[in-house]
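All protein chains of the complex are present and in place, except for one that has been dropped.
Going in written order, the chains are labelled A and B, and every chain counts its residues from 1.
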Amino acid sequence: MMAGKNNLPAKNSGLADLYRQMRRVRTFEERVGEIFVRGKSAGSMLHLSVGEESAAVGVCSNMREGDTFTTHHRGHGIFLARGADPARMMAEIAGKEAGYCHGKGGSMHIADMGLGHLGANAIVGGGIPAVVGAGLAARNGKKDVVSLAFFGDGATGQGILYESMNMAALWKLPVMFVCINNQYGMGTRIDQATANPRLHERAEAFGLSARTVDGFEVEDVADAAAELIAGARAGKPAFLAIECYRFYGHARKDKSPYRDEVEESEGRQKDPVLRARTKLIASGLMAEADLDAMDAEIAREMDATIDFAVSGSEPQMSSMFRDVYAPEEPEPEPVRTRVERILARE
Amino acid sequence: MSTVTKLKLPMPRLGETMEQGTISTWLVKPGENFARGDPLLELETDKTLVEYPALGAGKLIEMLVGPGDVVDVGAPIAIIETSDVWDGVADVPASEEPVDQPRSASPPENTSNSDLQAIAGKWRATPLARRLARQGGVDLSFLEGTGRRGRIEARDVQSFIEANTNPVTSAAALTNGAIDPGPVLFIHGFAGLGSNWEKLRANMQKSGLKAEAPDMPGHGRNGADANSVEECVTWLGSVLNEQDRPVHLVGHSFGAHVAALAANRARSKISRLTVVAPAGCGHDIHGDFLHGMAHARTAGELMHLLRLLGSEASHLPPDAVEAMACELAKGRLSPLAGAIARGNTQCIDTIAALSALSENVPVKAIFGSADRIIPKEHIFNMPPRVASHIVPTGHMPHWDSPALLERLILRVD
Partner (left out) sequence: MAMIETTYRDALRLALTEAMREDDAVIIMGEEVGRYGGAYGVTKGLIEEFGEDRVIDTPISEAAIVGAAVGAAMAGLRPVAELMYVDFIGMTMDQLANQAAKIRYMFGGQIGVPMVLRTQGGTGRSAGAQHSQSLEAYVMHTPGLRLAMPATVEDAYHLLRQAMKQPDPVVFIEHKGLYTMKGELDTSAEPAAWGKARVMREGSDVVIVSYSRQLHHALAAAETLEKEDGVQAAVVDLRTLNPVDFSTIRPLVERAGRAIVVSEGVMTAGVAAELAARITEECFDYLEDPVVRVAGEDIPISVSPLLEKHSVPTPEFITEVARMMLK
């Protein structure tokens, strides 16, 4: 039942492994919340995916090495599920040199080309068309890889989603569009943002294979994703909407003033992590004591990420001008250097 | 078993701009235990309602604030007991921004006179001309520009520099004609100093002309007192006596009167006379200025009086004004002031001396069109043989337009 290398779930992983992945995401996100409250995160824009773990884990368990993906601003869980090192993630979230992007990207621009993460995006919908391009590269290069775009229900208001789905269907690209529908785009509930909230219907209209699945059961998500991703690999681009409930407000630990108490508490009862845990115990697949031990070990692992992030050093000032262009190109001239030259006494 | 400690929980900073929060609801009661991650209380920031979770397991001992309380970030809100480590709980981070240096309120030092002129007056020289002037040690205020809108361009500076290699020709270049190469003797005005002429004197010296500007009795470094006009005239007479060649005598304001009288008595010592904003050439004078100068005690009083002289005078550096005020407070000039004017009426006459002198000696008079001390209308009282000029300046043409003055002084008409 243990995971394969790089924290990726082993093939044919059962519920226990899905649960373990989800618990890692849940615990990591809770630590991210803590680091924010302690004032150690870089900036105040942190978007936690608590309550959406089944979407990330269910879909990612069907991806292979070499597949690529982009995420939205609520994508920590997806990255973790693809095998990211949580310590390096936390360091990036804290804006430290040891982070995945040397402290320049933070939570919302985290990326790792090695794991196929083409980047998280702070622009709603901003990362979607890139997978069309990746699909073209796969097609032309005859590579057996799929490219997935993860986004929220809020992005269904962006034209770029439709331009991209249209192109993907037209050219039969090996791509999948994954909509994590947590019912809210910022503070606006989906039925207040669109007249037709049955999102997969729009994808069908463009000619994609499309489904909606309830995110409460991670196994349902995994099954739906398996089918659609297999189809995408064969040149049938797909769309999957996963219905979840976002446990906190738009950012960090807001207690959303725009959701009423009843809705909130009902939503919190649809906790996919708890559901999986309960099922494991009820079906006799895992003993509670073993689950407790697993949870505790994960807690220790994630606690260590906080120390790693907090103790990490800031990026050097000299790195500020690096990576605007390729390494062999001259860096932009700092204003100070220019002004000193202009105002120098002869 | 780790030790149990009591901690004071501070109000957390839950957003970069958060300075305060309002307590909304406590979610645990005193005496109640909580686990790590359990929400302890709800609080309201300016943006939203937020839960504050426990960073470790523990027990609430005492609430220090209650619902509705507005609390600053960092202020204690509760006492808790815990055996976990609760480090780094959102203390107010030290500001990493460098402290802004207070802007200096005083004007920039090293602002040269030419820069002041550029500020005060119209735009005068191109960047290239300025650099060439700086490198060549040329004072821009001595140049007349031939460029657009009268500005000084590189070629103006370059011709000046070239011409300067030969003193006589340089002055000739300046005056477009014959010049008087004889020594110049400058006489300052009432309450002034020889150094009033410094700009002109130094520039002439640079061109190879001999030029001097002594202090009159009762003024500056001249220790002798001047209780009457006659004492001043006598003094100048003895200065003239010491000259080995005839001099070009230039007098300003009261100094013009003294110069005219002394010149009349020692015509052989004089090659020519130039009077600048001369006193004694008409009925009126700005009496308040004259008597004010004689009795000024403070720099403040002096500044008001100096402003009557024109724009350059009001740009004198503060320490120069202070020094002048100290000097004037000694009151050496009171008797002389009374001799020159009673109220706004002049008691001296320069016209007679000018008339007599101009029969044999070239005499030039220069009046400022914006002179507030000596009315420009006095130009109409000049005797016919005196060549008279109006220049667009105040009472101090040698400050306001030194280039023009130099040209008029040197040119032989």
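The rule is simple: a residue touches a chain if its C-beta (ideal position, glycine included) is under 8 Å from a C-beta of that chain, and two chains touch if they have at least 3 such contacts.
All values derive from a computational prediction rather than experimental measurement.
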Among A:Phe36, A:Tyr100, A:Phe150 or A:Phe308, residue touching the chain not depicted: A:Tyr100
Check each of A:Ser147, A:Gln183 or A:Thr212 against the chain that is not shown and name the one that touches it. A:Ser147
Quick one: say which of A:Gln21, A:Ser41 or A:Ser164 touches the chain that got left out. A:Ser164
The one residue from A:Cys60, A:Ala81, A:Ala111 or A:Met176 touching the chain left out of view is A:Ala111
Listed residues A:Ala195, A:Ala282, A:Met317 or A:Ile342, member touching the removed chain: A:Ile342
Of the residues A:Gly133, A:Gly157, A:Gly187 or A:Gly231, which one touches the chain left out of the display? A:Gly133
Residues of subunit B touching the missing chain are 126-131, 147, 153-154
For review purposes, identify every residue of subunit A that touches the missing chain, sorted by number. 68, 70, 99-105, 109, 111-113, 118-119, 121, 123, 126-141, 147, 159-160, 163-164, 166-167, 170-171, 322-330, 332, 338, 341-342
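As a working rule, only the chains that are shown with their structure count from here on.
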So the centre of each chain is just the mean of its C-alpha atoms; given that, what is the distance between subunit A and subunit B in Å? 65
Contacting residues of subunit B [partner subunit A, same complex]: 12-16, 37, 42, 48-53, 55, 88-91, 93
Any idea which subunit A residues touch subunit B in the complex? 30, 33-34, 36-40, 43-44, 249, 252-257, 310
